[in-house]
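And then chain A:
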Amino acid sequence: MMYLQIALICLGCFFFIVGTLGLLRFNDAYSRIHAITKADNLGLGLLVLGLLPSAVNAFQGIKLLLIWLLVLVASATASYLIAHYLKQQQEGDV
Partner candidate 1 sequence: MSANLWFALVGAGLIALAAFTFFVQTHLLRRIFAFNIMGSGVFLIMVGMAQHLRQTDPVPQALVLTGIVVAVSATALALLIFRRFYALSAAVTLTQDNDTLGDSYEQEPRQ
Partner candidate 2 sequence: MNLAFDVLLGIALLLCAAGVFYSRDLFRAVVMFIAFGLLLALVWVRLDAPDLALAEAAIGAGLTGVLMIDAVAHLSAKNAHHQGAQFDQTGARPQLWSRILPVFSAVIIFILLLGAIWWRPDAPVSLPDLVAESLPESGVEHPITAVLLNFRSYDTLLEIAVLLVAVVVAMALKPDTSEPEAGNSKDPILHGLSARLVPPMLVVGVYILWAGSYMPGGAFQGGAILAAALVFLKLAGFGIERLADSLLRIGLALGFIVFLTVATSVMIGGRPFLTYPESVAGELIFFIEAMLTFSIGLILFSLFSQAPPPVAPTSSLQGEQDER
Partner candidate 3 sequence: MNLIPFLLVIPLAWALISLLLPRLPIGPIALLGMLVQSLATALLWRSVQLHGAERYAIGDWMAPLGITLVADGLTVTLLAITALIAMVCAFYALFYLRSHRHEARYFWPLFWFLLASLNGIWLAGDLFNLYVGLELVTFAAVGMVILSANRQTLAAGLRYLYMALLGSIGYLLGVALLYSAYGTLDMRQLAELIEPNWTTHVAMLSISLGLLVKTAIFPFHFWLPPAHGGALAPVSALLSALVVKSSFYILARLWLDVGADVLPVITAQGFGLIGACAIFYGGFKALQQDEIKMLVAYSTVAQLGYLMLVFPLAAGTAPEHSMLAWQGGMLHVLAHALAKSAMFLSVGTLVLAVGSKKIDALAGISTRIPLSLFAFGLAGVSLMGLPPSGGFNAKWLMLQSAIGSGQWHWVVVLSLGSLLTATYIFKVFRVSFDQQAIDSGKGLVKRAPWGMELSALFLAGLAIALGFAAALPVELLSLPEVESSLMEASQ
């Protein structure tokens, strides 16, 4: 069980690193949004999954899952807003 947890957490960290790399290396805002939201949401999900077995009680487990859910919703909305704003600006330029 513990090895599985460690593996999950390491994988989660890997996705975070990849996502950050994408944020830094991509040269266009859309791809950056893509990199950061997708990779980070997956990474966070894996982290939560890895931590779940360590939760003391069910309540704590639910809290962990809630954190993931909230981040998902928030980052989805935020990246939508950024992309929407970018699109509007580009259309304005044309």
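Candidate selection criterion: all candidates are chains of the complex that A comes from, given by their letters.
Going forward, contacts are C-beta pairs under 8 Å (C-beta built on N, C-alpha and C of every residue); 3 or more make two chains touch, one makes a residue touch a chain; residues count from 1.
Predicted, not measured: the structure shown is a model, and the values here were computed from it.
Asks: Given that every candidate in 1, 2 or 3 is part of this complex, which one actually touches chain A?
Replies: Considering all copies, chain A is touched by candidate 2.
Asks: Name, in rising order, each residue of chain A that touches candidate 2 in their complex.
Replies: Touching candidate 2 from chain A are residues 73, 77, 80-81, 84.
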